[in-house]
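The complex appears here without one of its protein chains, the remainder shown in place.
Chain IDs A and B follow the sequence of writing; residue 1 opens each chain.
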Amino acid sequence: MSATQSAGVMENPGAVAARPTIRRSARGKRGDGLAALAFLTPYLVFFVLFLAYPFVWGIWISLHDWELVGKVRNYIGLANYWDMFEDPLFLLSIRNTFLFTLMTVPAMVVVSLGLALALNRDTRFHAVLRVIFFTSSVFSVTVATLIWIMVLSPDRGLVAHLFRSVGMQPIAFLGSPDWAMPALTVTTVWWSVGFPMILFLAGLQQIPQEIYDAARIDNASAWRRLTCITLPSLRRTIVLVVVLQIIAQLQLFGQTLIMTGGGPADRTRSMVQTIYETGFTEWQLGYASAMSLFLFGVMFLASMLQLYISRQED
Amino acid sequence: MASVEIRGVRKSFGAVPVLHGVDLNIRQGDFTVIVGPSGCGKSTLLRLVAGLEDASGGEIVIGDDVVNDVPPGGRDIAMVFQNYALYPHMTAAENMAFGLENSRVPRDEIRRRIAAAAETLRIQPLMQRKPREMSGGQRQRVAIGRAIVRNPKVFLFDEPLSNLDAGLRVQMRIEIAKLHQQLKATMIYVTHDQVEAMTLADQIVVLNEGRVEQIGRPLELYHAPLNTFVAGFIGSPKINLLPGRVRSVGPDGVAVDLQAGGTLTAQVVPDGLDVGSEVILGLRPESLHPAADGQGFKARIDVIERLGNETMVYASLPSGEIVAFEDRKASRMVSGETVQVGADPMECHLFRKDGTALQRTGQALARALEA
Partner (left out) sequence: MAAKHLRSERTAEYAIRAVLLVLAALWVIPLIWILAMSFKPNDALMMSTAGLLPIPFTTKNFSDILFVSMTPRWLFNSAVVALGTTALTLVVASLAGYAFARLEFPFKRTLFIIVLAGLMVPEQALVIPLHAVVTGWELHNTHFALMAPRVALPVGVFLMTQFFKAVPRELEEAAAIDNASRFTIFRRIMLPLSVPALVTLGIYTFLHSWNDFFWPLVSATNTNMYTITVGLASLQGNFAQTEGLGFVMATAVFASLPIVIVYLIFQRYLVRGVALSTGK
């Protein structure tokens, strides 16, 4: 055989005549397009009807004086938004919500991080405790608040029993203007510390053991290992938890509605509670929508903060 | 079983061309190995035949049909993937049955074919196991079994042995060769390993940067490479390529003065060569041997590898180039020593400056191909 035989010299006579025309293949695009429609439609029906459309509708409503029962539907532009900031009740609820967030987020981060650090071990003891601290997170807000209303109750509560046993007068925590907000914070931390704790545990799991081994060989104390290795390695998780917690706590609702009703003297009234009452007891849907969108804006800023911080780090 | 024909096939990913117009004929029943360095487009070519990628131009013909617009499942081909791609949640038997079920093959026919394939591959004990309960070699057999039961027109292999350890690789290579003899099926096999190409192929296709460099039988590629790329890619250890100038053109061949000093003669057709032309001399390690003074060139020995069955010597020329050669007599050379190295003119390859080969004379080539 010749050494100069090169590509394509050999011909297969049978195949020469085969189908001369090539249809430009579009199998990848067109075929998938139909399939995609079939796969996506079920979800998109729900997404459009129960999320996208209501969201846009909410913006529309917020530009109106829109009452559910009275059939009043006047376009009033941004008036609802201006009114909001001259409404002492709403301003108070903003203040309360921010105060609650300011108290709860640091408490939540410290407790969940502390628990995660202490529980990041592979023993049965630690495994059982992890389950215990997470269990409260699976309760509904109704159950969690019921438990803490009982625990804090001045006449029948666990804390009251404790106070009496040491000869002190029980405090009506939820009825006290000074104690009500801290009581909500304690309840909230107790109820939902499990999720951030597990986020931190997941973060801790990702720090390679070799780094700790190297640090031990370098004679680093436990404290040094914590401050120089563990905490810096967890920075991303800490940012994530802080932002998720800010977003979660800004939505404070069930706790105040059930435990204090916003009282005493509106001292624990939250933004969502005001939205709820404006919308569903006063039926001012336009005004309530405007407030909702304001809250959405605040939470949006918080998530942008996380995006910004994580960009900075990359 | 069917022939495969690739006509002017081009493929680009976005603006990046991967294949620049490939023509290739594969006869029915042939074992064709596509070989080339990583990134040369060999896997892409195979995936085009499989229908996993769409060609940007050209035609792919399987049997008598242009299949460009036929989806993979309709091409009646089977493929063995590098990482096996067994369905992890199915047993070996279920893996093998899946394709047949999709093609609505009757139940008892499926059972019969699986039993036959399991026997051929000696994997009967694995049939109820899931992939994670198997070793790499066992998974590979099941993956091959999945291809066999389909009884396809063409078998496609995409670097099937590269995830196996060295020993197992040799064993599976032999089994695939046996399988081909047994099934006499058309097979296309992609690898970057020239040893697999040499041992398995009826026909080797050397691909480089999206172009076919040469197509031919294994020994043809070895003894009559069309250019320095093929010469360098086929053969291990690699061929030594040494630059030089033509000293004289005579009936005994072309005499070349090496840049590094010394002179060697190659028996080639001196097609368009003039005295003084720059050329590249190709010397296979096994063609080089210690020579008498005045012949060949001088080299200083760097390293001697004694493997028992052979002794490889790595030596540097004054110009700094490294050559490898086989010391068949296992003589008592030591590193640091300077030796005289020569080669039989009949065994020398000669390339033009642009890398294209000069045809070795009939006599030299005939002897080489006989060997």
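A few notes on this one:
Here, a contact is a pair of C-beta atoms (placed from the backbone, for glycine too) under 8 Å apart; a residue touches a chain by one contact, two chains touch by 3 or more.
Predicted model, so just to flag it, every value in this text is computed and none were measured.
Among A:Leu63, A:Met108 or A:Val151, only A:Val151 touches the chain that is left out of the view. Within the complete assembly, A:Tyr53 is the residue of A:Tyr53, A:Phe85 or A:Tyr308 that touches the hidden chain.
When you scan A:Phe163, A:Trp179 or A:Phe253 for touch with the missing chain, the hit is A:Phe253. Residues 28-29, 32-33, 35-37, 39-40, 42-44, 46-47, 49-55, 57-58, 61, 68, 115, 118-119, 125, 129, 131-136, 138-143, 145-151, 153, 156-158, 161, 190, 195, 198-199, 201-203, 205-206, 221-222, 237, 240, 247, 251, 253-254, 257-258, 272, 275-276, 279-280, 285, 288-289, 292-293, 295-296, 299-300, 303 of chain A touch the missing chain (whole complex, contact as defined above). The set of chain B residues touching the chain not shown comprises 50-52, 71-75, 77-79, 81-83, 85-89, 98-99, 102-103, 146, 150.
Operating definition for what follows: only the chains that are shown with their structure count from here on.
Separating the centre of chain A from that of chain B, both taken as means of CA atoms, is a distance of 57 Å.
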